[in-house]
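Got a structure here, written out as structure tokens. Questions coming.
With one protein chain removed, the remaining protein chains of the complex are shown where they sit.
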Amino acid sequence: MKVQKIRLGLIGGGMDSMVGIVHRIAAYLGERYHIVGGVFSSDYSASKLLANKLDLDQSRIYPGIDELIEMELSLPKDQRIEVVSVLTPNFLHYSVAKKLITAGFNVICEKPMTFTVAEAEELEVLVAEKSVAFCLTHTYTGYPMVRQMREMIAAGAIGRIQKVDGQYYQGWINRFIHDVDKRSQVWRLSPDKVGNSCCFGDIGVHVFNLIEFTTGLQIERVLADVNTLYADNPLDVDGTALIKTADGVSGMIRASQIATGEENNMTLSVYGEKGGLKWEQENPSLLFYLLEGQPVQVFKPGNDYNHSFAQESSKLPSGHPEGLGDALGNIYSGFAKAVRGEVHRKGSFPGVADGVRGVRFVEAVVESNTQDQAWVRL
Amino acid sequence: MKVQKIRLGLIGGGMDSMVGIVHRIAAYLGERYHIVGGVFSSDYSASKLLANKLDLDQSRIYPGIDELIEMELSLPKDQRIEVVSVLTPNFLHYSVAKKLITAGFNVICEKPMTFTVAEAEELEVLVAEKSVAFCLTHTYTGYPMVRQMREMIAAGAIGRIQKVDGQYYQGWINRFIHDVDKRSQVWRLSPDKVGNSCCFGDIGVHVFNLIEFTTGLQIERVLADVNTLYADNPLDVDGTALIKTADGVSGMIRASQIATGEENNMTLSVYGEKGGLKWEQENPSLLFYLLEGQPVQVFKPGNDYNHSFAQESSKLPSGHPEGLGDALGNIYSGFAKAVRGEVHRKGSFPGVADGVRGVRFVEAVVESNTQDQAWVRL
Amino acid sequence: MKVQKIRLGLIGGGMDSMVGIVHRIAAYLGERYHIVGGVFSSDYSASKLLANKLDLDQSRIYPGIDELIEMELSLPKDQRIEVVSVLTPNFLHYSVAKKLITAGFNVICEKPMTFTVAEAEELEVLVAEKSVAFCLTHTYTGYPMVRQMREMIAAGAIGRIQKVDGQYYQGWINRFIHDVDKRSQVWRLSPDKVGNSCCFGDIGVHVFNLIEFTTGLQIERVLADVNTLYADNPLDVDGTALIKTADGVSGMIRASQIATGEENNMTLSVYGEKGGLKWEQENPSLLFYLLEGQPVQVFKPGNDYNHSFAQESSKLPSGHPEGLGDALGNIYSGFAKAVRGEVHRKGSFPGVADGVRGVRFVEAVVESNTQDQAWVRL
Partner (left out) sequence: MKVQKIRLGLIGGGMDSMVGIVHRIAAYLGERYHIVGGVFSSDYSASKLLANKLDLDQSRIYPGIDELIEMELSLPKDQRIEVVSVLTPNFLHYSVAKKLITAGFNVICEKPMTFTVAEAEELEVLVAEKSVAFCLTHTYTGYPMVRQMREMIAAGAIGRIQKVDGQYYQGWINRFIHDVDKRSQVWRLSPDKVGNSCCFGDIGVHVFNLIEFTTGLQIERVLADVNTLYADNPLDVDGTALIKTADGVSGMIRASQIATGEENNMTLSVYGEKGGLKWEQENPSLLFYLLEGQPVQVFKPGNDYNHSFAQESSKLPSGHPEGLGDALGNIYSGFAKAVRGEVHRKGSFPGVADGVRGVRFVEAVVESNTQDQAWVRL
């Protein structure tokens, strides 16, 4: 199959996996990838079932990573999978990515890349040796206003940086942490599954990445106080890391999974000699620009005043949240059920009767106005 | 080509068209549609070019709607396009939809469905006669929190409704309206292109639809004062419609395209005997529930407390805005450029070096804590 | 008693009256008034009791308005009450104000000034004839950011105005309106007590005033649809008034007392050829400035960038809400109880032990830093 799009394979992310859905959507959105196949699950038949649902060629679904590598390498180069997304459980990221890179595949890898620095550096060397492209999904760097923040800082909008404050607060582990049995069953609290850190490895590192991405600074030293809450819990669920950059800028990274009631409250504030910039992940379309002695300015995606990097990163006109595409997607999906005769809710999509009523409304508005603001029935 | 997914065709929405991109994304997101072909543009070669970019079969790209209908009908039923999205300029919606329905295709139609009530009613009859499915893209009804609002009202959360307030304010026409030449070139101000209304036909009708969708009420009468701003401008760019429902509920729909500086500020507030519900399109993940004598409650998508209709309408865990998928999509797209050796910005996607730094950070955090909060270098 | 401050008398506003407290506070805040006495209540002994609490001279407390006028006029001019605030029930505003003006007193009058236009015009003539000063307490015009809005519009910040949208939504009548007995006991629903309008007379008129105050426009015509909700309720509790100004600007004033769950949600949005300005009473320290094609700017009190009229209207540095004074007032009041040996809550005011702890904290911070970030006990 010769295609213009990039041939993409997926390892992991099977049927009910949230990460699988999100990565497929990410591949669809830019219209640059064609999903070919992969190893969706350690259960081969489950992989095939998903392939069927997605209308993929069953011959490109493999029982394991080794089979994928062998068979794909046997195909002509212009049919072969070009990029593989690694969406497996965390403890497999390193070994799977290593095999793929070694075999010459370009790799998109979920976070964490590895459990140890030695492994990470090994992958770094390998990527260079094999001349493959490698992408780590620090998703938050893809937000238009995060990119705008980066470009504004680079352009000197806030001057030399003198203070950095990053936060990532969630509350989900609170449901499990207070009961020995419950917490022992949380895979994120098992060193076998996630390495030597829970809270900082999972979410603190996102803030770290975001700080370096937006500011261009390199964090050089940390002093951390982390909290396991219970002595028999081996991994951190909360903590603060004081940071210092190579240029002597101070700041801190705060992270928690026991900030009860918080959902995904990541924030970043950066202050410089001329002003500050502030962003919140739960309200990602607003970037606050604090300029000394002036009214606060609120930047939003889709406006011409943004840097081209931010502009290219949003598809919609200003005022339309990115979720608008998802809203329309919900309507398409609701309609799909109707088309296929499946059970669907009333209200899943607007129908022709809604159209009739809308046209009647507009006609009534026009008529009322023509009649000097008389009441008109629809 | 036998597929599980629904075979989708598109009329209009060519190369640079925002509406085309948004509809294709909507089709991808739910993984229920397979785009087959269509008539993307009145320029046949432009259609073919887009088909090439999207890896579509060129044989399913047609010079016009008549050819599409004729050729598709000649295909076996299990290969034929099942649903056609009508994304043409407004004045063609009626005629194109009519042809498609008559030929037995299911139709997704952009708004406005028609220019006149007579045409709308004609389509309504035709849809029934031909037993096709028809979807009008009132996109805003697809937001999870709009659906939550509908279900809460239906379940009596605010009691009997006594007041409805809807707004849709934009400012974009302000750039054109004050200059005769400029405004004469705005297609939305030309009755030939959009019918008898600009502001209410384009955006006021969305509020109308949203009110009926969320409340279950039927608006029976309107009294409207609309504003063309200049005598030689034939169409409304602003106005207020007082409304009354069949049950005697009062309210109003306010719409403007000269609310200078507003982007897409649609809001809906509904008040009943027990409480109120408020939603804003520019902040679509928040639904405010006002219950008499109690603290205001803020509902957000992805939480178990939501109605199943809302739950099914969001893909992500709570705290992750729908735009997260777009953020990851931006990273996938940036990486695509790297894979294909295209020019791409630094920062388009995180790479292996970012991975190494992240692992170093987490390791340093753990070590600092182990050393009773000592400073540790990365 | 010879004083620099203005000698102020009060009619109404006795012991438990919210309006009395607010007016006395308003008199204190600017340090320009000295409260002398008045007629606080129709119950003479209650008046005297309040006078005692306020340390006023009992000889300046009168049984009625006529006695006040007679006795005060008999005093030397430099001892006489100069200004009288009329805080009586609404139906007395006109007659009391008329007597006071006729007698040559300056008057501060609560809203509504009168029930009929004829009465209002009569007072207007009288004020001119008697050369007294007269103040109607449209309180919202005193907010710093409302004054900033007025000055920005006057200075052309948004260009020629083309759209006005004002709202005042409350929900308090919902508690009473649905029950015949309850609603018959609400004085605001009794024409004897409030005249011919409840919702528009009480709150809609504030929006009207705010529009004319901020824009400098004169509203010339209205078209109103108001709502009594029940046929046997004589007065409006909700409604919308379409408005047109002398210059042809359109807009609307929306008011409701059955917007269940709303507290005091007054908003004003004004749009012109160059931009828009938006303000909300429940968040009165923020003024949003929408300038076409630019980031939204947020103006806040206490900043040098504000107009001098706004600057003079706020006492505190930027970032300190006006409620800060009230917070400190609460602490002073809590301490008063301790001083007088009255029962008071723990936490009513910070004491010396809190001071000790604070100094220990600061010392520990400094010491920890000196010791290269060691843990230090307080």
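Read from first to last, the chains carry the letters A, B and C; within each, the first residue is number 1.
Note that in this section a contact is a pair of C-beta atoms (placed from the backbone, for glycine too) under 8 Å apart; a residue touches a chain by one contact, two chains touch by 3 or more.
In this text the structure is predicted, and so the values were computed from the model without any measurement.
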### Task
Among C:71, C:120 or C:157, single out the residue that touches the unshown chain.
C:120
#### Entry: Hidden partner chain, touching residue among C:160, C:182 or C:360
C:360
### Query
What residues on chain B make contact with the chain left out of this view?
223, 242, 289, 293-300, 303-305, 373
### Where the missing chain touches chain A, by residue
158, 162-163, 165, 167, 169, 171, 174-175, 178, 223, 225, 227, 229, 238-240, 242, 250, 252, 254, 256, 258-262, 269, 271-276, 290-292, 296, 372-373, 375
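Just so it is clear, only the chains that are shown with their structure count from here on.
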### Task
Averaging each chain's C-alpha atoms to get its centre, pick out the one most distant from chain B.
C
### Task
Mind checking the centre-to-centre distance between chain A and chain B? Centres are C-alpha means, answer in whole Å.
22
### Message
So the centre of each chain is just the mean of its C-alpha atoms; given that, what is the distance between chain A and chain C in Å?
### Response
48
## Note on the structure
For chain C, residue numbers touching 2 or more other chains are 223, 242, 296, 373
